[in-house]
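Shown here: the complex without one of its protein chains, the others still in place.
After this line comes subunit A, so read on.
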Amino acid sequence: MTVSRFYSPQSIAEATAILRQQSGCQVLAGGTDLLVQMRNGVKQPEYIVDIKEIPGIRDVTLTNQGLTLGAAAPAQSVTERPDIAAAYPGLVEAIDMIGSTQIQGRCSVGGNLCNASPAADTVPALIAVGAVCHVVGGEGVRQVRVEDFNTGPGENCLKRDELLISLFIPRPGVGSADAYLRFTPRTEMDIAVVGAGVSLSLDPMGTVSAARVAIGAAAPTALLVEEAAAAIIGTTLEESALAALAAAAGAAASPISDKRGSAGYRTKVVGVMARRAAQIACDRAQQRQRRAH
């Protein structure tokens, strides 16, 4: 089957109307997943709805409240901004792991989320920093937390006429920071065997007062692991706390075994990534505290 029509709506309303009227639509942003899937015959949409012409959908805005990422904003529009990297170092690390320089000029964080690969690097990083999806559909607007957005490999919560418009990430406080680490056989341009994102806040005494831990490629979707966060809240990340964090992350994992790693290996290494990410996030938070003083 070939694509019979290519839509380029100029507004959200127009886009959702097309999605409502036509079945067999596929939303196109950067296309770095979709075009490959179409070429390989994995997806054969009849209609393509290119959302890039919708005003504001490629915007990236950082305010005192937080960061708003338009759903079709290319990765590069985030990675080239030192102010964003300063505020969300872990998230930007994750975004910068996607593909090559050329790919980053096209691919979007929103698309990475909607594609719903269990191994997507940005998703655990987004969950860790508490990102919220702004979704618009025929029945109105709703907010979905990133950890609730994907429902399985290649599946997300969007209804047929719904569109991800943007992601909002609240601005971290003075004693807060995030980090993302993944394990890959290669150093770059590879798919995560496992990944882990951590954000945490330190109180003035250096104790972890809040934390979010998310793991990727370790289950059908990226997971928020509250037990792992609980393991470090109220601690100063001493060895026993980190070990408990790693154990909780591993316990939450339900990975597959494949050529890239057995389930046992992934379960163990996701804990290693989580504890190391926590340590990095903590170091960054301490630096911020020092700088603020």
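By our rule, a contact is a pair of C-beta atoms (placed from the backbone, for glycine too) under 8 Å apart; a residue touches a chain by one contact, two chains touch by 3 or more; residues count from 1.
To be clear about the criterion, contacts and distances are computed from a predicted model.
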| item | value |
| --- | --- |
| Chain not present in the shown complex, as UniProt names it (candidates "Decarboxylase", "Protocatechuate 3,4-dioxygenase subunit alpha", "Xanthine dehydrogenase" or "Lipid II isoglutaminyl synthase (glutamine-hydrolyzing) subunit MurT") | "Xanthine dehydrogenase" |
| Touching residue (missing chain; options A:I54, A:L69, A:V269 or A:A285) | A:V269 |
| From A:C157, A:I191, A:A230 or A:A247, residue that would touch the chain that is not displayed | A:I191 |
| Subunit A, residues in touch with the chain not shown (by the definition above) | 183, 185-191, 259-262, 265, 268-269, 272 |
